[in-house]
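All protein chains but one are shown in place.
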Amino acid sequence: MVEPIRVFVTGGTFDKEYDELTGRLFFKDTHLPEMLRLARCRIPVSVRALMMVDSLDMTDADRRLVVESCRSAAEGRIVVTHGTDTMAETARALHAASLGKTVVLTGAMVPYAFGSSDGLFNLGSALSFAQALPPGVYVAMNGRVFPGDRVRKNKESGIFEEG
Amino acid sequence: MVEPIRVFVTGGTFDKEYDELTGRLFFKDTHLPEMLRLARCRIPVSVRALMMVDSLDMTDADRRLVVESCRSAAEGRIVVTHGTDTMAETARALHAASLGKTVVLTGAMVPYAFGSSDGLFNLGSALSFAQALPPGVYVAMNGRVFPGDRVRKNKESGIFEEG
Amino acid sequence: MVEPIRVFVTGGTFDKEYDELTGRLFFKDTHLPEMLRLARCRIPVSVRALMMVDSLDMTDADRRLVVESCRSAAEGRIVVTHGTDTMAETARALHAASLGKTVVLTGAMVPYAFGSSDGLFNLGSALSFAQALPPGVYVAMNGRVFPGDRVRKNKESGIFEEG
Partner (left out) sequence: MVEPIRVFVTGGTFDKEYDELTGRLFFKDTHLPEMLRLARCRIPVSVRALMMVDSLDMTDADRRLVVESCRSAAEGRIVVTHGTDTMAETARALHAASLGKTVVLTGAMVPYAFGSSDGLFNLGSALSFAQALPPGVYVAMNGRVFPGDRVRKNKESGIFEEG
């Protein structure tokens, strides 16, 4: 028996697309279903988009919605896709909520729709840590996993670090 | 501190390429370094190609080489890339060797060099399970993880199952 | 006013796909509609699959069907997608038929479904030569264009040459 996993989508680099008319990046639909299809994912995953925002634009109310959605979800194992700029902040909010569930935040350095994205790798990683780790909040990026209350993004290098 | 991971490459669908002259699939170099670069992988991973074979052509001697390479590796956490057809057989051989290490076998349903491969997802998954799971042998494919001594590939559906 | 172009699909490397169950290359549907969508093609193109075969398996009857389809098409400008191995042979058959139309054969060294295909480039090239060249039969591959009665594929290098 495989435990089902809930994926909450919040937007972030992961889901950005190129607008042919304006030449700007924007959000349309989430790519999660397409990514799970490409991954031939054999675990029961249900995807729900909570918002589609750049994480720099995420408000306290948005962050509360993420926390409450994780709390009220039927599943005990959850992945949250999130922009990298404030991922650590949302991780701390989730950690503070003491949900008693395994929640893994992940994202991408490059949009999935672009040729050279790390998104599919990070999604595989997050779904795996979500299955294997005990209750708690984690950030899974580029192969590493960090405790949700002790992680930050190094603004200069773009790399996540413990701290 | 992040524990280093050893990746042993054996070939399989993962690494197949298209030969423009003959129109056939063949092996050249492993794509692992390129995949780790795309993944912006931040864990110390050292890759070593043991062989480049279709897993249907893997001999008992090949399988012994995989087991002995895992045994003598300095690392306690190992990922083995492998063709899917006999991945379960190699997993059983590794299980029988009782190495006391975490060994995760993975592969792909479609070559990484092709547009629609599950390879990058599976690699992210395998590297994550290799970090999170206790010593033992596992097969990580398409989001799921199986104990190395109780897994088989369903020949008709192409899907891995417990059993 | 833009003259409409007819595209006849015959299969070839262009349209080969990877069978996940058998690990072999095979034909399913043509990728032409998807390629034209990606190209954001703004000329009226109507696609018709005549057959889906490896060009080494193309019979005299198949070749007659290609010639007769070109003859009876309403359009005066035609692109034929074709396997590279016997493309020159079909070009000569079309040349011998003296159709009084502009017919451009093209194909790919690597299947479109794979990451590194020349297919989209060749399609752009063939549709352009089909618009710009006077009636006659031509082979357009990898940027070059050859007269249909004086072209051959160099078996060793895989490159098309005049001769």
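Each chain carries a letter (A, B and C) given by its place in the written order, and its residues are counted from 1.
As a working rule, a contact is a pair of C-beta atoms (placed from the backbone, for glycine too) under 8 Å apart; a residue touches a chain by one contact, two chains touch by 3 or more.
Given the structure is predicted, the values throughout are model-derived calculations rather than measurements.
Student: By the document's own contact criterion, which visible chains does the hidden chain reach in the full complex?
Tutor: A, C
Student: Given the contact definition stated above, which residue among C:D54, C:E75 or C:D118 touches the chain not shown here?
Tutor: The one listed residue touching the chain not shown is C:D118.
Student: Would you indicate which residue among C:R24, C:R48, C:R64 or C:R144 is in contact with the undisplayed chain?
Tutor: Hidden-chain contact among the options goes to C:R144.
Student: Spell out, residue by residue, where the missing chain touches subunit C.
Tutor: Considering the whole complex, subunit C reaches the absent chain at 2, 35, 38-43, 45, 109, 116-118, 120-129, 131-133, 140-145, 159-160.
Student: Provide the residue numbers of subunit A that touch the chain removed from this figure.
Tutor: Touching the chain left out of view, subunit A contributes residues 13, 16, 18, 20-21, 23, 25, 54, 109-111, 113-116, 156, 158.
Just so we're on the same page, only the chains that are shown with their structure count from here on.
Student: Same or different for subunit B and subunit C, where same means more than half of the interface numbers show up on both copies?
Tutor: same
Student: How big is the gap, in whole Å, between where the Cα atoms of subunit A centre and where those of subunit B centre?
Tutor: 26
Student: Two or more other chains in contact with one residue: find those residues in subunit B.
Tutor: Answer for subunit B, listing residues that touch two or more other chains: 109, 116.
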